[in-house]
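Here the complex is missing a single protein chain, while all its other protein chains stay put.
When the chains are written out, they are named A, B and C in that same order, and each has its own residue count from 1.
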Amino acid sequence: MAPRKLHVGIVGLGRMGRRHALNFLERTFRAEVVAAWALDDEEAGWGHKELEPHGATIYTNYDQFLQHAGLEAVVIATIAGAHADQAIKAIERDKHVLCEKPLSHSSEIVSRHISYPCLNADTLKSQSVVDVASQKPQLKVLCAFSRRFDASYRKAWERVKSGAIGEAVVFRSQTCDMINRTSFFLPYAKASGGVFLDLNIHDIDLCLWFFGQDVVVKSVSASGVCAVHPELAEVGDVDNAMSIVEFWDGKVAQFFASRIMASGQHDMSEIIGTKGKLVVNSNPADSLVEMHEAGGIRRELPTDYYGRFEQAFVTEANEFTAACLDDTELPFSLPGAVKAVEIAIALRDSLASGQKIHFDRSGRRIS
Amino acid sequence: MAPRKLHVGIVGLGRMGRRHALNFLERTFRAEVVAAWALDDEEAGWGHKELEPHGATIYTNYDQFLQHAGLEAVVIATIAGAHADQAIKAIERDKHVLCEKPLSHSSEIVSRHISYPCLNADTLKSQSVVDVASQKPQLKVLCAFSRRFDASYRKAWERVKSGAIGEAVVFRSQTCDMINRTSFFLPYAKASGGVFLDLNIHDIDLCLWFFGQDVVVKSVSASGVCAVHPELAEVGDVDNAMSIVEFWDGKVAQFFASRIMASGQHDMSEIIGTKGKLVVNSNPADSLVEMHEAGGIRRELPTDYYGRFEQAFVTEANEFTAACLDDTELPFSLPGAVKAVEIAIALRDSLASGQKIHFDRSGRRIS
Amino acid sequence: MAPRKLHVGIVGLGRMGRRHALNFLERTFRAEVVAAWALDDEEAGWGHKELEPHGATIYTNYDQFLQHAGLEAVVIATIAGAHADQAIKAIERDKHVLCEKPLSHSSEIVSRHISYPCLNADTLKSQSVVDVASQKPQLKVLCAFSRRFDASYRKAWERVKSGAIGEAVVFRSQTCDMINRTSFFLPYAKASGGVFLDLNIHDIDLCLWFFGQDVVVKSVSASGVCAVHPELAEVGDVDNAMSIVEFWDGKVAQFFASRIMASGQHDMSEIIGTKGKLVVNSNPADSLVEMHEAGGIRRELPTDYYGRFEQAFVTEANEFTAACLDDTELPFSLPGAVKAVEIAIALRDSLASGQKIHFDRSGRRIS
Partner (left out) sequence: MAPRKLHVGIVGLGRMGRRHALNFLERTFRAEVVAAWALDDEEAGWGHKELEPHGATIYTNYDQFLQHAGLEAVVIATIAGAHADQAIKAIERDKHVLCEKPLSHSSEIVSRHISYPCLNADTLKSQSVVDVASQKPQLKVLCAFSRRFDASYRKAWERVKSGAIGEAVVFRSQTCDMINRTSFFLPYAKASGGVFLDLNIHDIDLCLWFFGQDVVVKSVSASGVCAVHPELAEVGDVDNAMSIVEFWDGKVAQFFASRIMASGQHDMSEIIGTKGKLVVNSNPADSLVEMHEAGGIRRELPTDYYGRFEQAFVTEANEFTAACLDDTELPFSLPGAVKAVEIAIALRDSLASGQKIHFDRSGRRIS
């Protein structure tokens, strides 16, 4: 008998949802896409055309979607503000969950969950997902930090783990998007939660990976400018942001985010240890081609993060599927995703107030 | 109704056959592996374990394998000497064929096929595949030059086609293997047909791609040394070879092959046009990680060609499958593969004799 | 008649003084080294051996040195704490002055000079050099920020000036020293004034170059760790420091300094403008050699900043000489050097207090 496949449903068929849907459909051997939830007619139309022929049922009602017979796992790829609620519902229905980052950045009060004094309302929402998930330990609930599945970051991690650079003490990382001059940009950016939740959330997550999830934040400090997009100031955002995060553990991190790169997407990270340093992607390129032409030597870059991390998304789909089917451990745990949101929100607050924000030794925000 | 999938059989379950089998099984959405032919018990064992659970039948009799009900296409991944015969039989049985390179390098006389005065016995064998295939134009018969499916080479080709470098006039290319000190190396290398058929065949094929398949060879000249493996001299081979191929079309190519790279696999190519130059893979690396350590900055390389071209093999499997299912054109035609073998064999002869070999304007070898 | 040469005296014949002495002696065609001041017998001995045969008189008394007949210009290369006093005396004696960076970092009160409310005692000292120099406008007084003379930084500047990257809005720069495990390190580092005055002073100076010297600081914020050298904590210093400097002009800078690089010296900078970005030295190397060896591809780095900037020092000597002889403008003015010290000291204070430091719109420190 052929090995059984995981029955997966996709939540949201927008840009990211379609990528996840096709990755699970075509590039995840052990999964089958059996259902999808579409936000609107346009999304549903895509689902009918691309997924239905392969056996998936398209829903526009989320509860009905969750009741699809045999559905085992859901992939949440809607707007960030919806992630937490949809994840919680799915967990309550006993589905494995792969949820796009960030878990949350909305500011509504999640009254039904116990409050955490050190968290504000934004992180509460993230925390609630963790709470619900913790009551169903048999479920696999994963926040989709795609870079954790990238082969280069994993290679770096293997070397750190092996002790090759001694103890990691300094982490420097950037997420820099290509400038986008289309009319889609401003609405997207304004709804994104800001550069820290939209871009640096990845760098923060990587930092927690390389430093260890148990590190305790001591302070955060952020600055930024609106260099090209003054409209971002309306939502308290910037198009270039730099920040420092200190930890009580004698470690320190420096982040940079930009939305104005002329050349393309450039995400890079640097892990400095007591014995050496690792750098990931200091020389970005979209291929191995160099063009020798009038003006010199040129190489092109990926135009967006998916161009850089496409293979990581495929790995993510396959590993999530394997963990669900085989009941094996996920590569990283959910509470770290909450910590990443917490740090990102503190950075946003620091940017807004122009003040450094301090935390006590338990990680409780004290200013 | 779900779109139908191509029913594929794998011929040979050695190192390359297993890779093809898994690529078609797990990473080619539109294909199903329904059968496989195993050379011996060891190969059959692997097939029973890895392929049978997913619905494939394992054969050790090639004729029975070809009679598997519903089999539509075969992937030939046996030793080079068997390629031609197996391909011809499959074509005669109306199967689409994806055949590993080279089509042939054996020296038996293929008596039943018309002789080509300009070809020696080696290329005859390749030519016979073309002849048989030409009688079944409905079949897709492809020689698996994996680099044709590599994203970087394709990007280079797009630029050449767009006129970005003017007319391509000089092609320089190398295939350099990591040194292999295991006991497997010598038997493998000695049976490989030599550096030109085993390594530079790729560079020759790329040359024919970038120059156009219709270019006519004017001369070939090859030299080489046994730097580390004196035993290769026993079969007329070397572990470092350099060669020049002139074309009557005012174009010229330079190749290099090495089997002694200390650092890893390094395959690179350079296309020089009248207006610019393209270089593929001048800075090889196995990932985006750079290690800053005592001694400087270091990066690691793939240890073999599969590490460099894995994704190209997957693309190859998917595109071959799509061409069979949709009856669309293959990305390149079969006769070019014969021309590549012809040039490789002429280079081997030049190396053996120490003489430059000349061809007339029709491409007929005259010395 | 042969064109006359500038009569130069070298102040201090330690490591840096010797380099300057030989650069002016052997590699500055329009200069002659006519005198040198030595701190002690060891330095004097070197001067007698290396400089005296070429016509230089060696002094151990600074006043007598300054009275050397025909002396026109002095190069100050003593410890940082002595720079300001020696420069002031030389200016008072009507000598042109090339003074090693930083102008000062000592904390003595310079009572004879008007006080600057926004400066603390440290910057006062720097400011006093400017005051004295401003009274002798015919003299060339230059703070030796060697990177200003580096060909790559100049090329970057030409592009910024040409408008190629639009308006420069973000500046990121690092000075990273190779780890030094000799017994010389700690005494040197402890006397150096700390990472901001010893290392990042260069990055700050570059920032003022690329942003324009008139930018007004809005805030500074610094963090750091003692990763390998816990002893540095005794003098309030760290071996890794990251910092952010905001300007009222809508620009922002991020600095990094490290004393623990395993691989070698790595100083790099990034200038981000509204239309593009320039990066200087993202791939450090001590030569054009790459070593392909077991373990991959490796390149070596300079082991110290002189290895990186040697040619810049030579250019500096030649341009300073030309400016003195021809009475032409120096490439940058002295007050900027004070501003750089001021920012570095504010960063040191921020590191010590753990607080962000704010400045009002006139650049006056308000916290």
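By definition in this document, a contact is a pair of C-beta atoms (placed from the backbone, for glycine too) under 8 Å apart; a residue touches a chain by one contact, two chains touch by 3 or more.
Note that the structure is a prediction, hence the values are computed from the model and not measured.
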Sole contact to the chain not displayed, among C:39, C:79, C:186 or C:291: C:291
Option from B:175, B:240, B:265 or B:315 whose C-beta touches the chain left out: B:240
Residue touching the undisplayed chain, where the options are C:10, C:25, C:71 or C:225: C:25
Hidden-chain contact residue, picked from the options C:39, C:216 or C:279: C:279
Residue numbers in subunit B that touch the chain omitted from display: 165, 167, 169-170, 172, 219, 221, 223-228, 240, 242-244, 246, 250-252, 254, 256, 258, 260-263, 272, 274-277, 282-283, 354-356, 358
Absent-chain interface as seen on subunit C, which is shown: 1-3, 25-27, 29, 53-55, 151-152, 155-156, 159, 164-165, 275-283, 286-294, 311
Missing-partner contacts on subunit A, residue numbers: 261-264, 266, 283-285, 292-301
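Following the convention adopted for this analysis, only the chains that are shown with their structure count from here on.
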Shared interface partners, meaning chains that touch subunit A and subunit B: C
Chain of greatest Cα-centre distance to subunit B: C
Centre-to-centre distance between subunit C and subunit B (centres being mean Cα positions), rounded to whole Å: 58
Distance between chain centroids, defined by C-alpha means - subunit A, subunit C (Å): 42
Subunit C residues counted as touching two or more neighbouring chains: 261-263, 283
